[in-house]
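The complex is shown incomplete by one protein chain, all other protein chains being positioned as in the whole.
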Amino acid sequence: MKEDWGKEAGNIIARWARKHSLWVLAYGTGCGAIEIPPTMTSRYDAERFGITGMATPRQADVLLITGYLAVKTLKRVIRTYEQMQSPKYVMGFGSCTINGGMYWDSYNTIKRLDDYLPVDIFINGCMPRPEGVIDGFIELQKLIDSGQANGWKKYQDNLEWYRTNQKKVIKNWKMPDYNW
Amino acid sequence: MDTSFNLWILLMPFVGALVGLTYMGIGRRIIARVQHRYGPPIFQNIVDVLKLYSKKTAITHGVMFHLAPTLAITGTISTLMFLPILTGPHGIYLFSFKGDLILLMYIMVFGCLAMALGAGQSGNPNSAIGVSRGLSQMVGYEAPFVIAMVTLMVQFNTTSVHDIIKAQDSFVHWNMFQSPFAFIAALFAFLGFMGNKPFDVVIAPAEIASGPPSEFGGKYLALMQTNRGMFAFVKLVLYVDLFMGGAANFVSLLAKTFFFYLIPLFVGIVNPRFRTEQAITFFWKWPTVIGLLGFLMVIL
Amino acid sequence: METIPLILLILFGSALLSYVIGKINFVLKVGVALAGILVSGYYFLQLYGQAQSYTFRLLGFDIIWRINPLSWFFGMLIFGLGILVAIFSTSYMKNKERVDFYCFALCMTIASMFGIVVSGDLLSFFFFWEIMTWASFLMVIYYRYEAQAAGIKYFVMSMIGAYSMLIAILMVYAQLGTFSFDALASGWSDFSVSFQIALFVLFAIGFGVKAAVMPLHTWAPDAYGMSPAPFSALFSGVLSKMGIYGFALLMFVFGAGKLAGSVTTIHGVALPSYILAWFGALTALIATLIAVMQDDAKKLLAYSSVGQLGYIILGFSLNSSMGTTAALFHAVNHTIFKGMLFLSIGAVFYRTGTRKLSEMGGLISNMPYTFFVVLLGIITMAGIPPLSGFVGKWLIYEALLEKQMVLLAVVAFMASTAAFLYCYRLIFTIFLGQRPPRFDDVKEVPWTQRAPMLLLSLLTIYLGFYPYGLLNLIGQAESTVMGLVPMNLSQSILFNDLGHVSTIAVMNTVGTVFVIVFVLFNTLYKRSRKVGLKDIHTSGEVPGPEINLHYATDFYQPFSRSIRYVLERSADRLYGQFANNLEGFFDVLRYVYTGNAQTYALFVIMFLAMLLMFTNWLI
Amino acid sequence: MSDTLQKEEQIKASINAAFRSAKVSIQRKGRIIVEFRGGILPAFASYLKEYLNFKHLSMISGVDWPEDNQFELVYHLWSYEQSIHVMVKVRLDREAAKTKTLTPLWEHAETYEREIHEMLGVEFEGHPNMRDFILEDWDDLPPMRRDFMTREYVDEVYEWRKGREDAQDVRQTIAEQYNTEVPNFNNEDK
Partner (left out) sequence: MYFDPVLMIALPLFAAFLIPLLGRVSKEIPKYVPVVMIGFNLYESIMMLPHSMVKPIIVIIAAWKPPLGINLTIGALGNVLALIISLVGFVVAIYNVRFVQKEPTEKYHMLYMLMVAGATGMVLTGDLFNLFVFLEITSISSYALTAFIRDRNGAEAAFKYLLIGSLSSTFVLLGIALIYGTTGTLNMADIAEKIQHVDSKITIVALILLVTGFGVESEMFPLNGWAPDAYSQAPTAIGAAFGGIVVKAGVYALARLIYTIFNFQGVFFFILIMGVITLLIAEMSAIRQKQLKRMLAFSSIGQMGLVLIALGLATVRGVEGGLFQMFNHAMIKPLLFLSAGYLVYYSGSKDISDLDGMGRKKPLLSFFFAFGAFAIMGLPPLSGFWSKFIIISETIRGGFVVVAALALFGSVIEAVYYLRVVGRLYFKQPNESEKTKYVHASAILAMSVLALVVLFAGLFPDMVMSYLKPAATELVDKTAYIKAVLTAGL
């Protein structure tokens, strides 16, 4: 009973802390990368929500994928995601990550990001404006707070499924094992 | 005495970490205001550290990587233990009667070396580059720093921090007024110490992916961030002790340390980044010359 | 039989014996050498606290061999490291060619060094000094083909030093008519000031070459680098200390430290000593800066050795009890950590076959013990508490500040800071970072190599915790031999008028804090997952084998740009040019011998004519 | 008119004199088209570079002509002195598409050739570094060939999100929207 209480308190604190400190690794593919600077700097100032850019996946909590993903890029994105420490969240940014967007019939761009990575939240638009991005982050915070942002768990549990999808497009699978 | 002594020994690291992290949060806030932003809450850094502690996984690259944050924080806490934090009748001295300024100057390096070793074992070339830059830059700012320290030691003919504090009994006798050249030289070195903007080539996130800590994540990074806050506190207290005659109570300690914290912060806000060799040559030019002037003042 | 001649006999005998019967098999030659060193070490231990002396006449000169606390102190270094090096060599030299030669030179070197420290007169001092020179020369040229330049440079510079010392010795002899130290000690103050200064300079050159004081250091990096690794340890750890012993004799036993007569004094130190102090300090700084730029592990250590010896000389030249204590303590430290580091580099070389820092990396998981030793070694070398290196550094700074020598103190501090750079470079490029695939199967070295290194590591921890015993020994040497009042000692704290530091408190604090943090950190959190070496942040790219992820080449490139003024100038090149010009001059001169009979005949006639013209000179 | 085209005529004359098989035409002022069959000769390229001063290789592009069963490679060269743009058009057989590399003359030709190799499947003999360029581990038909069926490939490899089932060619959509004919995509108006 007492242990449970302690655990619960710890969880609350942890959730609160995670919610208010989102370290973002912006994977700037495609045109979406240009939307990140205004989001972070003076005009929209995402830092007031505790959102900060990070340089390496080891330190980051949120993987922000800004735009279409070619197969070649997808491989790197998966690698980057797997290097992040749990709990970690993926944000799909722009319609390209949702359904391929304007590259819907391209032979080399993936159509659904959530087939390959557990996306916690999508932001639609082509491109979404910084307001949209911040809105997305706030939604993410809500999800974290309610414990619904558990993509990393899904990824662990359904690794087989994700791997099958990933290997379908990435022909030459030469990657180190996933260590979570 | 004894219980409070033991209590302070246990508490001081936490106090130091909290104060240091809060100062950093305030610093971020100030930077944000200067940049016309709203800025994060002032406890943002503490939240960040808490979040890092709550990370569920962590990876290690080996023994040294695993030990590095522990050793680093060991070094910092040990430094703290040999530093007089509050002076006066209700002072917090910890073990500071068992070591002098030379010990402090050397034991401060312990944690940095451990960090460098851990960064080395991470196997990331960026980390190694960061360490290489950091150590090089350290040789740079050590010149004015050492000159200032030696000036103080010779001026008061002692190497004990206590005696130096004792010699600054009143406001006008503060070393920042009594030996201004040494103070200025030490202040320049302080900019390098704090690793704020003009001299942040070590962690330069856009170039070398945050440098030495680039492979650290989760609990390791949490420990390192704690260490960073604590180490900032240690450096601030050391400077307060040396140049402002220490502090008699917590309010004045916070005020004085905050004053010192602001200086590199404001310098950093308005300056771009130096390259390593620029930083070194910068330190070896004017700050060193000013420090030598301080020498002349003491000798003559 | 007297102990001192007995020890010398055993050592020289085992040198010859191991060479002669070493032709038979490996175990014998190494066994004989090791046994010789061990037995003589045993006899040496029995000399502790005794004041034996053994005199005889040779060629009409009085030869005195004696032992006193100072000799014992240096003898302790010789035998301590000598035995460990001999043990290390047993496996290191296995399957190498010319082991008999190696054992011979090793025993000869140890014997001659012991001869130096027990010499009570300048003649036998010089005699053993020369034996030491050529015995170590044999060791430098052990890897013969590539070692020629290093060997000849070493030998020639040693000879210059030795001859300068010889002139000084003979000048003393001409004045006093005896070689004995005691006579010199009592007679020194009667010399005229200029004579004293001349002696001081000549002796300082002689000892300075061995102690590698800049600008007489140029042989050291090559010689240290070229000799076999165990011997490099002995070379840098003990052999260079003979120069230091020489300085100890010069400054305190002979009494050059307090030059009698009217010599300018600066900060209470006579001018020549003060200049020597600057030489020491600048050696420490410049050698350190050069060491930072080395890519050869042994050369790096060699330059660092030069720098550390600069500290020791700085300590001696202060002519105070604190400075001397600092110098002697640092000498012991230097022996310990240079022994550790050179042996470890030897161990790495033994397994990998390379000394190039840029070719290695990531060996920590293969050679954890060696890594541990190097780690402790660099912590000591950098002078970071709580290991013994800090005590030495602390003593030196206190001694400098005591004399109010601010600039020297700053230079010494700076050198110590710059030392962090090469320390880190050494450990990082060998043991940390990415491992080249060809070293994947490297194993830890055998126990015969591990044990000496670990013993030395224990020693440095012990001395860092409790330096009192050693300081007491130094105090004895100072009060009985060197004519100084030893610094006040307390069992628990190091102190002088200026400050104090409690090594025990430091060690305890660091230890306790570490244990607490370590336990908390490891119990509160789950074990972390070990990942592979290449599993690092590379912007998502999976690095292939062709991608270099180890930053080891040009490690301090920005730094080298900012100190290029130092690096551009090289005493070595200067000497090379000087020697070339000199040889060019000789080349011109040798045409006196034209090979022409008429010219020679003309010489004879001219000689005769000249003599006849200046007959007055001959009467 | 004639004197304004003087430089171009000179170049045409000198190319014709040196290389009989080259068909040179002046398209307009400052633009010359040279047509070649059977792959570019490095000798010709170096002649242009060294003697006629076309120092700059702007780009190499490739066109698929399934009608003629040929690939066309277009080398765009530029002369800074004369401000003339030469397009060297080279026709290759589709089955045995092979030509010499130009990397010895222009190092940056490497990238263009890699791309053309990847997209069209043209071999460049002597190319120093024929790694994958954009498509990693592509094992299908080179995608820029006209006979590569993009839509089929996409349907087969990727999974559609619901709501795209009725997606059609955007040109079709535009045509429907504006009530116009679907444009003819063949390149007959050359």
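We just call them A, B, C and D in the order they show up, numbering each chain from 1.
By definition in this document, a residue touches a chain if its C-beta (ideal position, glycine included) is under 8 Å from a C-beta of that chain, and two chains touch if they have at least 3 such contacts.
Just so we're clear, the structure is a prediction, and the values are computed from it rather than from any experiment.
K.L.:
With touch defined as in the header, list the contact partners of the absent chain among those displayed.
P.N.:
Visible chains that the missing one touches: C.
K.L.:
Write down which of C:D62, C:E130 or C:D295 is the residue touching the left-out chain.
P.N.:
Considering the complete complex, C:E130 is the one touching the chain left out.
K.L.:
Of the residues listed, C:Y173, C:Y466, C:F495 or C:F518, which one is in contact with the missing chain?
P.N.:
C:Y173
K.L.:
Residue-wise, where is chain C in contact with the chain that is not depicted?
P.N.:
On the chain C side, contact with the omitted chain comes from 58-60, 123, 126-128, 130-131, 133-134, 141, 144-145, 147-148, 151-152, 155-156, 159-160, 163, 166-167, 170-171, 173-174, 583, 585-587, 589-590, 592-595, 597, 599-601, 603-608, 611-612, 615, 617-619.
By our rule, only the chains that are shown with their structure count from here on.
K.L.:
Looking at A-C and A-B, which pair shares more C-beta contacts?
P.N.:
Between A-C and A-B, the larger count of C-beta pairs in contact belongs to A-B.
K.L.:
Take the average of all CA coordinates in chain B, do the same for chain C, and state the distance between these two points in whole angstrom.
P.N.:
36
K.L.:
Indicate the whole-number Å distance between the mean C-alpha point of chain C and the mean C-alpha point of chain D.
P.N.:
For chain C versus chain D, the centre distance works out to 70 Å.
K.L.:
Hunt down the residues of chain C that sit against at least two other chains at once, touch-wise.
P.N.:
Within chain C, the residues that touch at least two other chains are 529, 531, 534-535, 537.
K.L.:
Could you list the positions in chain B whose residues touch two or more of the other chains?
P.N.:
Each of 57-59, 209, 214-215, 218 in chain B touches at least two other chains.
K.L.:
If we use the touch criterion from the header, which chain pairs count as touching?
P.N.:
Here the touching chain pairs work out to A-B, A-C, A-D, B-C.
K.L.:
Can you check the complex and tell me which residues of chain B touch chain C?
P.N.:
Against chain C, chain B makes touches at 57-64, 66-67, 69-71, 73-75, 77-78, 81-82, 95, 98-103, 106-107, 109-110, 113, 116-117, 120-126, 128-129, 131-133, 135-136, 138-140, 142-143, 146-147, 149-151, 153-154, 157-160, 209, 214-215, 218-220, 223, 275-277, 280-281, 284, 295, 298-299.
K.L.:
Applying the document's contact rule, which stretches of chain A touch chain D when the two form their complex?
P.N.:
Residues 70-72, 75, 98-100, 104-108, 110-112, 115, 165, 168-172.
K.L.:
Residue numbers of chain D touching chain A in their complex, please.
P.N.:
134-139, 143, 148, 150-151, 153-154, 157-161, 163-164, 167
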